[in-house]
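In this view, the complex is presented without one of its protein chains, the others remaining in place.
Presenting subunit A:
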Amino acid sequence: MPPDSTPPKKVEWTQAVRDYVSRAFDSDNIIEGISKEETQVRAKEIIQYFAERNMQESIDWADYPLPQQLLAEERKRANAAPAVALGYGYANNAHVNSSNGTTNSSSPAPPQSKKRKSQGLDDPQPRPTETSIPPWRKTNLEARITYADGHTEKRHKKSAFTEDTLSKLDQADLEKRKQRFQLGKNGNKSNGSPLPDVDMPTGPVVGLNQSLEKSYFRLTAPPKAETVRPLRVLEKTLGLLTKKWREENNYNYICNQFKSLRQDLTVQHIKNSFTVKVYEIHARIALEKGDLGEYNQCQTQLRALYTQNLGGHPHEFLAYRILYFVYTCNKADMNDLLAELTPTDKANDWIKHALEVRSALALGNYHKFFRLYLEANAKAYMGGYLMDMFVERERLTALANISRSYIAVTIRFLTAELAFEKESDCREFLESHGAQHLIEEMVDASGTHLRVKVKGGASIFESLRSTAFSKVDIKGQI
């Protein structure tokens, strides 16, 4: 369902309203620190708010506080205490706490008796694989995600909305956001009447929407309770999504649904183990599909969520982060990350593997790198997906290297060294990179061999290598 079912109406403004606006912009009423633009935006919101509810007649506009006064007041309050929505009909904090309580108690979750079992499915450590194909190769996120069905919210602590949820910083963020919307305002004017295009310092919304699926829309106005799904619906949604993902494997649909799921969590200020789980699953799906932009967003969120000790799999994602920095060649962040590693982190298999990948590449040990790549595949590390992102680049590096130190090598040697599955793959790789002229057939006692006169390709490989390294550009990168 659309997020905003009541389009702004076109209205003739009364004289009282017009006076109110002109008073707002009167130079006598300017308050220091509040810009004209801010005043304008706020005035629009106020009028819009009452107009939408057909209340503009019942308001005493002559006595209604001016927008800049409201802004000044709000800022003062935001510094001291959480801003109470100024008569805009949003739940204030006290209200939310109580209603959150009811949500929890009325949720149909059974008592957590099989916790171990559901956790077992949730376990990030790779399970022994029955087939020769690594499980992550055949897109079976299903196993990882199924535990979500009927998961209880036992561990969900009632989110404590403390006094400082609206800190100074949030206020600054809001202001920044206001400015941004200010710029895009022209595009928003669809039918002549101003849209409420700015967020208010809202308390958390309490969702009322019961539908499981919802398309993602970027919020441009405070969300309406009717469009937001409460936690217990969201939990069912996650179950549905994981099922759909394994059945349909439609990434666009899944990504969109996950974004709306994340949005609903955010506007309701839900920060618990469920939030962590949603982000982790979305991150894994994005990783599997190579959507690094979306993956990166989840990774950033997860990093902050892990600091809150809400559970989840910090080690798994720390390992991904190492590989991610390898991919982006971000030395500064890699250094900071190394500085944060604890001995416990380093003892973890996933992290150990990621660190070895890093050091192998740092020393140019391509042999070891490709062994580690195969190991990731064999052991079903999802980090293998991240390694896929730079394996081609490293193949070119290795070729540049080999072409300087050998005169000729067999295709068989290259296939093994560069972790190609088949010799034909290796040959295809060489041909697609303009090295077909280097391949020659050799006949000797033991049969026909394909050889690559690598020496002649040194300059080709070297230039391919440097182009491959120059184009690491990912949206959403921090």
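The rule is short, and it goes like this: a residue touches a chain if its C-beta (ideal position, glycine included) is under 8 Å from a C-beta of that chain, and two chains touch if they have at least 3 such contacts; residues count from 1.
To be clear about the criterion, contacts and distances are computed from a predicted model.
The protein name that UniProt records for the chain not on display, among "UDP-N-acetylglucosamine transferase subunit ALG14", "Protein CSN12 homolog", "Synaptobrevin YKT6" or "Glucosidase II subunit alpha", is "Protein CSN12 homolog". Only one residue in the set A:21, A:254, A:318 or A:400 touches the chain that does not appear here, and it is A:400.
Among A:66, A:231 or A:265, only A:265 touches the chain that is left out of the view. Screening A:33, A:65, A:293 or A:364 for touch with the missing chain picks out A:364.
Remark: the omitted chain is touched by one listed residue; of A:301, A:328 or A:348 this is A:301. Here one chain is not drawn; of A:59, A:255, A:416 or A:439, the residue touching it is A:416. Residues touching the missing chain, restricted to subunit A, are 164-167, 169-170, 173-174, 177, 199, 201-204, 218-223, 259, 262-263, 265-267, 269, 271, 275, 297, 300-301, 304-305, 307-308, 331-332, 334-336, 338-339, 359, 362-368, 400-402, 404-407, 409-410, 413, 416-417, 455 (touch as defined at the top).
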